[in-house]
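Structure in structure tokens, see below.
Omission of a single protein chain aside, the complex is shown with its protein chains in their original locations.
In this document, chain identifiers A and B correspond to the written order of the chains, with residue numbering beginning at 1 in each.
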Amino acid sequence: MTLAGFGSQLLQLAIALALAPLLVGWVNQCRAWLQNRSAPSLLLPYRTIRKLFLKDAVVAEGASPIFRTTPYIVFAAMCCAAAIVPSLATDLPFARAADAIALVGLFALARVFMALAAMDIGTAFGSLGARREMFVGFLAEPALLMVLFTASLISGSTSLPSIVDTLAHRDLAIYPSLAFAGVAFTMVSLAENARIPVDNPATHLELTMIHEAMILEYSARHLALIEWAAALKLFNYSCIGLALFFPVGIAAAGGGWQALLGAAPALIGKLAIGGFLLAAIETLSAKMRIFRAPEFLGTAFLLAVLAMLVNQLLGS
Amino acid sequence: MSGIPLYAQFINLLAAILLLLAFAMLTQRRVLSLVNLFAAQGLALAISTGIVAFGTRQPHLYASAALTLALKVVLLPWLLHRLIRKLDVKWDVEGLINVPATMLIGIVLVVFSFNLASPISQLASTVTRATLGIAMASVMLSFLMMITRRKALPQVIGFLAMENGLFFAATSATYGMPMVVELGIALDVLVGMLILGVFFFQIREQFDSLDLKHLEKLKEGE
Partner (left out) sequence: MTPTPLHLVIAAIAAWLAIGALGLSRPRHLRFISRVLFPAGAAVALALAVVSGFAIHALPQSTILPLGLPDLPFHLRLDSLSAFFLLLLGAASAAISLFSAGYFRSSEGTAPGLICFQYHVFLAAMAMVLLADDAYLFMVAWESMALASYFLVTTEHRIPEIRRAGFLYLLIAHIGAIAILLCFGVLQGGTGDYTFGSMRSVILTGAWPTLAFFLALAGFGAKAGLLPLHIWLPEAHPAAPSPVSALMSGVMLKTAIYGLLRVAFDLLNGQLWWWGVIALALGLATALFGVVFAAVQTDMKRLLAYSSIENIGIIVAGIGLAILFKAYAKTLLAAITLTAVLYHALNHAFFKSLLFLATGSVLHATKERNLGKLGGLIHRMPWVAWLALVGTLAIAGIPPLNGFVSEWLLLQAFLFTPSLPQSFVNMLVPLAAAALVLSAALGAYVMVKFYGVVFLGRPREPNLAYAKDAGPFERAALVYLAAGCVLLGVLPVHVIELIDPINVMLIGSAASHQIGDNWLLLAPINPDRSSYSPLIVLAVIVGVVLLTMQIVHRFYHGRVRHAPPWDCGFPLQTPRMQDTAEGFGQPIRQIFEPFFQIERQLPSPSDLAPRYSVKLADHSWRLLYLPIARSAEFLARIAGNIQQGRISVYLTYSFCTLLALLFFVR
């Protein structure tokens, strides 16, 4: 654990925190362009978060301490996840402490606490959101784990920097099982980040909400932290996808400052393209009815299992 | 993994895409998407035959690839689209069993085919023999699709997809079939499609619907 490694770790975390709202703003802009609307400013999420921090927090009367600490815990879990996923370089000392399975565990930590906080107030929409979120999570979490397992079977390790090292820095090889895993991963990330076709992030109809229903009671700095954590989650999922399926451009360990700075344009370019594709998928699909969500996620899960089977068969 | 040449890796990738498309056809509800997926499968097949031709330097496979392209990507989907337009078919096809159960059975079939194929692929001498399991799996999945559909058109598409899988098995295990055999099969498939098209009109006129449960009424003592 060298000083350079520590520095690279903190730099990646800082970039993740800074760029995540920008990614959300970019996706909203692309969506507006594709739908022939005029786009909001690219920096709108930053202004929203700042505005929320300035407000007074309004807490419901029956709330327990779980309600007030959950935003911090969720934010901390997402920061930990951002510290593990290699976005710029694979020199991440903290990744020794948590591997891919622990990454899924961190997402589960955030999800469980959000669900508990939603049930804490005791309203109908809170428990509706909690139930739906745990339901989507119960199907999405195994699918994500299977995708990560496929990658780890190929690279022989569950530590994310090692996976990226194997996939990016060895000779160019094509892994067919990653084709299946890629489709499965796309479906899972749509579900987990509350995007169409699973959940509409811009909806105001309560009966169709999943993620929004859980945070109905939050305001001010709590809501700001939760929005930032949601943006971080999208950023993390994008970086996981890029690390597993398009790892070119991620600096290898021991590259120093120059390698990190060289990797930054690659990251920004890839995220821009990814954001555009996400907006395209959202524009071209319609939101599914909630009881079709198990079929959607079940398909993702079985595709991920199939990826592992294809890996066993073809040896790659 | 590094011992396999690049073109063989491409073939593995296309095999995986073929299996993915077979799975997607199994779970797809809309008929128009089924036809498009079938066309995509034909395209993947044509590209993989072309790559095998390039990698193993067998020029007759280029002709085979061109034939596949013409037949399965252009002609058959066009015929199917015309049929759909004439029959005015736009249903959501509900299967006999629900989608998750179908997919679970699909996975079991895939495991079975992979296991079946692994001793056989040891005997073959081609570079792409590992994909034999995938080819068999796509055949099985298309068969499953034929079984679990209630309307006639998806069953026909399943039959055509099965032929796709068999063709891929042939290319991967033995570098293609003799040209005579291929032309014969292509002709059979084309004629079969035309006859089936006529049949559909007859069924529709008789029963006013293409739901196959009407055909069950032909049993005696009913």
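The definition used in the following text is that a contact is a pair of C-beta atoms (placed from the backbone, for glycine too) under 8 Å apart; a residue touches a chain by one contact, two chains touch by 3 or more.
Predicted model, so just to flag it, every value in this text is computed and none were measured.
For the omitted chain, the shown partners it touches in the full complex are A, B. The omitted chain makes contact with just one of the residues A:L19, A:A102 or A:L314: A:A102. Touch with the chain that is not drawn comes from one residue among B:I107, B:M146, B:L166 or B:I185, which is B:I107.
Looking at A:A16, A:V85, A:M187 or A:L225, the residue that reaches the missing chain in the full complex is A:L225. Across the entire complex, the residue among A:I15, A:C30, A:L88 or A:M119 in touch with the chain not shown is A:M119.
Of the residues in chain B, those that touch the hidden partner chain are 100, 107, 111, 114-115, 118.
Interface residues of chain A with the unshown chain, by the touch rule above, are 53-54, 56-62, 64, 66, 69, 72-73, 75-77, 79-80, 83, 94, 96-99, 101-102, 105-106, 108-109, 111-112, 115-116, 119-128, 130-132, 134-135, 137-139, 141-142, 145-146, 149, 152-153, 156-159, 162, 206, 216-217, 221, 225, 291, 294, 301, 304-305, 308-309, 312-313.
Here, only the chains that are shown with their structure count from here on.
Averaged Cα coordinates give chain A a centre that lies 36 Å from the centre of chain B. Every residue of chain A that touches chain B in the complex is listed here, in rising order: 170-174, 176-177, 179-180, 183, 294-295, 298-299, 302-303, 305-306, 309-310, 312-316. Within the complex, the chain B residues that touch chain A are 1-2, 6, 9-10, 12-13, 15-17, 19-20, 23, 27, 99-100, 103-104, 106-107, 110-111, 114, 117-118, 130-131, 133-134.
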